[in-house]
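Shown here: the complex without one of its protein chains, the others still in place.
By letter and in written order, the chains are A and B; residue numbering begins at 1 in each of them.
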Amino acid sequence: MPLLDDDRLFDAEPKARGVARALYAGVRNLPIVSPHGHTDPRWYAENQNFPDPARLLIVPDHYVFRMLFSQGVRLEELGVPTTDGAAVETDPRVIWRRFAENYYLFRGTPTRMWFDHTLSTLFGIDELLSPNNADAIYDRIADQLTRDEFRPRALFERFNIEVISTTDGALDDLKWHQMIRDSGWRGRVVPAYRPDAVVDPDFEGFSKNLDRLAEISGADTGTWQGYLDAHRQRRAFFKSFGATSSDHGHPSAETANLPPGEAAALFDHVRTEKADSRQRAQFRGQMLTEMAKMSVDDGLVLQIHPGAWRNHSPSMLARFGRDKGFDIPTRTDYVAALKPLLDAVGTNPDLTVILFTLDETVYSRELAPLAGVYPALRLGPPWWFHDSPEGMRRFREMATETAGFYNTVGFNDDTRAFPSIPARHDVARRVDCTFLARLVTEHRLGEDEAHEVAHDLAYGLAKRAYKL
Amino acid sequence: MPLLDDDRLFDAEPKARGVARALYAGVRNLPIVSPHGHTDPRWYAENQNFPDPARLLIVPDHYVFRMLFSQGVRLEELGVPTTDGAAVETDPRVIWRRFAENYYLFRGTPTRMWFDHTLSTLFGIDELLSPNNADAIYDRIADQLTRDEFRPRALFERFNIEVISTTDGALDDLKWHQMIRDSGWRGRVVPAYRPDAVVDPDFEGFSKNLDRLAEISGADTGTWQGYLDAHRQRRAFFKSFGATSSDHGHPSAETANLPPGEAAALFDHVRTEKADSRQRAQFRGQMLTEMAKMSVDDGLVLQIHPGAWRNHSPSMLARFGRDKGFDIPTRTDYVAALKPLLDAVGTNPDLTVILFTLDETVYSRELAPLAGVYPALRLGPPWWFHDSPEGMRRFREMATETAGFYNTVGFNDDTRAFPSIPARHDVARRVDCTFLARLVTEHRLGEDEAHEVAHDLAYGLAKRAYKL
Partner (left out) sequence: MPLLDDDRLFDAEPKARGVARALYAGVRNLPIVSPHGHTDPRWYAENQNFPDPARLLIVPDHYVFRMLFSQGVRLEELGVPTTDGAAVETDPRVIWRRFAENYYLFRGTPTRMWFDHTLSTLFGIDELLSPNNADAIYDRIADQLTRDEFRPRALFERFNIEVISTTDGALDDLKWHQMIRDSGWRGRVVPAYRPDAVVDPDFEGFSKNLDRLAEISGADTGTWQGYLDAHRQRRAFFKSFGATSSDHGHPSAETANLPPGEAAALFDHVRTEKADSRQRAQFRGQMLTEMAKMSVDDGLVLQIHPGAWRNHSPSMLARFGRDKGFDIPTRTDYVAALKPLLDAVGTNPDLTVILFTLDETVYSRELAPLAGVYPALRLGPPWWFHDSPEGMRRFREMATETAGFYNTVGFNDDTRAFPSIPARHDVARRVDCTFLARLVTEHRLGEDEAHEVAHDLAYGLAKRAYKL
């Protein structure tokens, strides 16, 4: 078979496949709207060539190295840097060969689909990666990476990205965004406000982060009101660079809405590092509600990404640092957790709060019923481990009947793996068209309506929900 | 496409579709047995025409207005009455137009299927509702609603309803049921005993409700034994009107089985409003077991509908009252929760307890394993948010392998939306036939057996489980 079949991901049944093809034909070439992700704005600012196949596609990709690690390959052998600078593999070709030897492990995974898509559409390779062709493929990619048309801005344009959002810490000076703006390049790259480091008392260096927040905002982060003002200023600063959203990665979806005096007192505890773990969690929850209230004022869309147990293995954290594949989903409650926020602002139709989850059981039980009635709520697409064909199908099957399509917000690629962006959007478009085709062939939706919905899922909803 | 295709909901694959068609042909015209629902007995008693399209199909339907509200339409604009009598939209045509403008929101939802079915089969309309045809369709429906053949009893007969159960508070005098009986009309409408208002200490006016219970029963509801006697009398009264079931809508499935002295002491606490929230929950749990014991004596089938967080938004409750789309499912445990009841009466094959859930994760993990061994237990059909094609499919896929078909009880329409009853039963029959057709085409069940099962799922099981 060719590496990519034109009918991939469509149902095998001919009638359903025919409808899916027709729907997909209408959306496959739509521009990419990427309202949430983790690409590095420096790439677009400096527009330097990417270094080599391994450092582009393997070393930074936690989906890739976690699978290899799970089967006994050490991260050092894959060139993943250690926190103490202990030596790791530095030869990208050796790393690439190790990956090729183990590529069979990805059978049935989205990484496999994304990788094949990248090889085929970006690098013109139409063979399955294997130990036999690893060197030849490495050479072809390495050669292309040196060319101008493989620099970040050229790829951005080739990928037909209409707009992409990065995710940036509250303390970030957005200098790369400034540099992009100053460069005169027309690619639209906007930041998103991610204040975890100054909102989560458990974040490394929280107290110093607040000092730094005071410095750059000029507000007094020693007081509750000053601290809130500092957020308002930073949000305005981010907005001035085109930001339309904030993003919050909390361990749970807990929210709180304390009376101002209690909130101020809680802040004092947290600020002076006297808060216990319950108070620290409550503070995070309070800040979600504060952020929602600020969103009512400034219009930023609020994204909540809860439920990851970060850095589950302390020994791996110590040796390799954060984001090394050891973040594990946990059971996450929303109905009780979000109530304080919803009581405060949930019925406001001018607010948009986008909910994500790593716990698929909440799609039909909690998220769809909540988003199906609260005007402030929308459902984000399947996230992280669930950003996959089966995960997306389950999301549509479990959320649509209660929330409909129009309380969802299209697709997020949510990736730092820049070359995989077209592949990820393509998978989402195909899976949505396949789902819609089933509704059409089962006479649950007219084909003309399905075309409209497909367009909205691929393009319109993301633009409207994120105000892009 | 026509508004309703004859093959709707069947698998597209021709062989499976052929089997589904054949199975469905055997059950599509079976009478409707509706053993649990919320239609108003007054309709059948008075047999008045329904007022207008909006007040029949939109204003009272929380599935409809919650979706519109979620997208920014205010309930006032849809004519939903306020608790303080503040003005709301009163022009049914205006309400209807607002609905038509937003009808696309229901794509992929069961409301869409039910509504199309109603338009097509009840009112003879074969176009998709849209802003363009909203007025014309309004006029056609409004005109028909004035006719005799659209009065409740005529519709009851046209819908081929063999028997329907309403749901009636323990304090209800059943006067509409009496009036139906006295009228000589042959339609079979029976009540169900729903004692939440006199069982749940958190119910509005609980203490006064118990005073009222004393008045109408003549029993002394100031004592535990008198209170239980009052229930026995009311159950007998309901039975005299044909009731075969009781129904219980508790926040959780918690049950308790205290020694008589402790139960009496708990009742005293509850009766005098000294009980804390833990004791109030325990009392509700105790009463489920008491009701089960009474069922052993009087034969009423016990239905448990747990797990809804009622009136999640206090501001919406204050402004619009109960049942306005703000009931949200919560995680619900059964294995520990039901144990006291099951220890007491669970192995009694003469008792029937029908379990419902809003938490689909329990189908395969808890409910099917429990119902697959305890003779007193049966599984109710997918409920509320899950009464939908995908929800029904998941139920069969997750429950059947452990509980079989014969520990389930057929379909409940569970609706107050009278015109949607045929649509709902039709969806259930089609989905069940589709599931059975898959078993047949995958050679997991003989086609002759599948016909028997289809008949049981559409008709026989409901009659037998509910003793109708």
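One rule holds in what follows: a contact is a pair of C-beta atoms (placed from the backbone, for glycine too) under 8 Å apart; a residue touches a chain by one contact, two chains touch by 3 or more.
Since we're looking at a predicted model, the values are computed, not measured.
Trainee: Check each of A:D40, A:E101 or A:E360 against the chain that is not shown and name the one that touches it.
Mentor: Among A:D40, A:E101 or A:E360, only A:E360 touches the chain that is not shown.
Trainee: Of the residues listed, A:D5, A:D84, A:E149 or A:D276, which one is in contact with the missing chain?
Mentor: Going through A:D5, A:D84, A:E149 or A:D276 one by one, A:D5 is the residue touching the chain not shown.
Trainee: If the hidden chain were put back, which of B:V190, B:L377 or B:V409 would touch it?
Mentor: B:L377
Trainee: Tell me which of B:V59, B:A256 or B:L439 is the one touching the absent chain.
Mentor: B:L439
Trainee: Using the document's contact rule, name the residues of subunit B that touch the chain not shown here.
Mentor: 11, 13, 15-16, 333, 335-336, 339, 342-343, 346-347, 349, 361, 364-366, 368-375, 377, 397-398, 400-407, 438-439, 441-447, 449, 452-453
Trainee: Since one chain isn't shown, list which residues of subunit A touch it in the complete complex.
Mentor: Against the missing chain, subunit A presents residues 1, 4-5, 7-13, 66-67, 69-72, 104-110, 112-113, 128, 309, 312-316, 325-326, 328-331, 358-361, 385-386, 388-391.
Rule of thumb we're sticking to: only the chains that are shown with their structure count from here on.
Trainee: What whole-Å value do you get for the distance between subunit A and subunit B if each is reduced to the mean of its CA atoms?
Mentor: Spacing between the chain centres: roughly 40 Å.
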